[in-house]
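A single protein chain has been removed from this complex, and every other one stays in its place.
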Amino acid sequence: MTQVLIIYASDYGNTEKMAYAAAEGVNSVAGASAVVKKADEVTAEDMVASQAVLVGSPVHMGAVDWRVKKFIDTVCSGLWMQDMMNGKVAGVFTSGGGFGSAGGGTEIAMLSMLNNFAELGMLIVPLPKNTENYKKGGLHWGPYGRSADENGQPVGVSAEAISVAKKHGANVARTALVITGATIFAA
Amino acid sequence: MTQVLIIYASDYGNTEKMAYAAAEGVNSVAGASAVVKKADEVTAEDMVASQAVLVGSPVHMGAVDWRVKKFIDTVCSGLWMQDMMNGKVAGVFTSGGGFGSAGGGTEIAMLSMLNNFAELGMLIVPLPKNTENYKKGGLHWGPYGRSADENGQPVGVSAEAISVAKKHGANVARTALVITGATIFAA
Amino acid sequence: MTQVLIIYASDYGNTEKMAYAAAEGVNSVAGASAVVKKADEVTAEDMVASQAVLVGSPVHMGAVDWRVKKFIDTVCSGLWMQDMMNGKVAGVFTSGGGFGSAGGGTEIAMLSMLNNFAELGMLIVPLPKNTENYKKGGLHWGPYGRSADENGQPVGVSAEAISVAKKHGANVARTALVITGATIFAA
Partner (left out) sequence: MTQVLIIYASDYGNTEKMAYAAAEGVNSVAGASAVVKKADEVTAEDMVASQAVLVGSPVHMGAVDWRVKKFIDTVCSGLWMQDMMNGKVAGVFTSGGGFGSAGGGTEIAMLSMLNNFAELGMLIVPLPKNTENYKKGGLHWGPYGRSADENGQPVGVSAEAISVAKKHGANVARTALVITGATIFAA
């Protein structure tokens, strides 16, 4: 069984909903199985036991949530030192109020998670624009669930964004199934 | 008179409209005057003669339009070599179809212009969230005019986005008026 | 007196040394005064009382240290909600082992702090390339102190990087002195 670890932090439950939708997507793929953990619960062993990792974060001030970053600094740094994750598979997703008309900082939020995975030597799975509901649920780096309306009032992430998170989970799982066992980064 | 140079490329006239709105904002500030040029018309002399520069670009594939980048590579590189723009003022704006729900790549588009200005030693003017119409016209790095609807059909940039571009032009002009003559980067 | 708040996190004392060098630079400017605080000690009142803010972070996995991000998420978010920092001045600096030949991720580390300041509506001060010792101490977004040698052995940040941090502190202070009292973001 190919394990996909889904890691998240959440303030109001929006990123959490997307995390569980991604898990549903993973579990819909034969041979893949999702494990969902909060950022402060993840251990190095969880990472090593997984063939793929999906991380979700609220967008705070245009970058990753500090709890997710704490996981990266304290758990991933050691894995990087020891080259433990090379050739595995990674993806990201976010949610946020998105005040303004342009994602409210989700790009740098996603990139400040993706560069961690690049440092870990992991293949990065993007979100293709012909993904169903893309137009309401994401950008090229991954699913994005807008959780507030134009005026900043909380409305929760849409069903469309949830469905995109599910698709992304399945995409990451399929990539992991294809990649697992292959030697990409030969010496 | 403090000159603010506004530089743009445009495919369907959207970025151009925002450029002229920014110019209107500049000209609304006493003591400031806008000069508007297409990216392929700008010379090093135009840059040196200006106390501030605003650059606008369509978002193409999540980054700056190649015509704007050609201006940066061919005109700005030389100014950087000679430290000719240190202590001046800069800002950016973009327009784009924005397919998806999160700005369609405008952040890296804006940052791949802003880092040019950082290299030139110029102070960067952001767009505060309490700017009138911010909720329909931008993000923290500058005004963003979405030019297509959710399904990708062209609808032109909104009056709100145009008004934000005008405000940003005025903000940049006011900053230039305050900064001009000051010695910020002393030896 | 124009107050410049210098905020940092540090693991082995390198970023801390740069913070105190930046403070020395601030204090070298007549009319400016530095206050230095660790990221977990800063309050909203500290921010509001300051005309400029400099933040320094170790580079961890290509992005900002989680303790600095916690400060941003918990202290800066509220200031953003209330538009309390508009028109003030900001800068950043980092240190890091920099394994590889290209800064080891300092750009996204710096940008994931700078976009916080952009969201807060603060003017961003870059680091001009003709700054003394630039060639050993930074990049366009700010001072960078490499703290390890090519093989990853800790060597501490160089005297040159320290001197660049000092210059950057003075640049930020001078900008704050010029800007303070001016109305840049008029309604």
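Residue numbering begins at 1 within each chain, and the chains themselves are lettered A, B and C in the order written.
Please note the rule applied: contacts are C-beta pairs under 8 Å (C-beta built on N, C-alpha and C of every residue); 3 or more make two chains touch, one makes a residue touch a chain.
Since we're looking at a predicted model, the values are computed, not measured.
Counted over the whole complex, the shown chains touched by the missing one are A, B, C.
Among A:50, A:95 or A:115, only A:115 touches the chain that is left out of the view. Among B:5, B:64 or B:123, only B:64 touches the chain that is left out of the view. The residue touching the chain not shown here, chosen from C:91, C:104 or C:169, is C:104.
Where subunit A meets the missing chain, the touching residues are 80, 83, 86-87, 111, 115, 117-119, 121-132, 140-141, 170-171, 174-175, 178-179, 182-187. Interface residues of subunit C facing the missing partner chain: 62, 98-108, 129, 134-140, 144, 146, 150-152, 161. Contact between subunit B and the unshown chain involves residues 60-67, 69-70, 72-74, 76-77, 80, 105, 108, 111-112, 115-116, 118-119.
Following the convention adopted for this analysis, only the chains that are shown with their structure count from here on.
Chain-to-chain contact here is organised exhaustively, every possible pair of chains being in touch.
Here the CA centre of subunit A is 29 Å from the CA centre of subunit C. Contact of a single residue of subunit A with at least two other chains is seen at positions 62, 105, 108.
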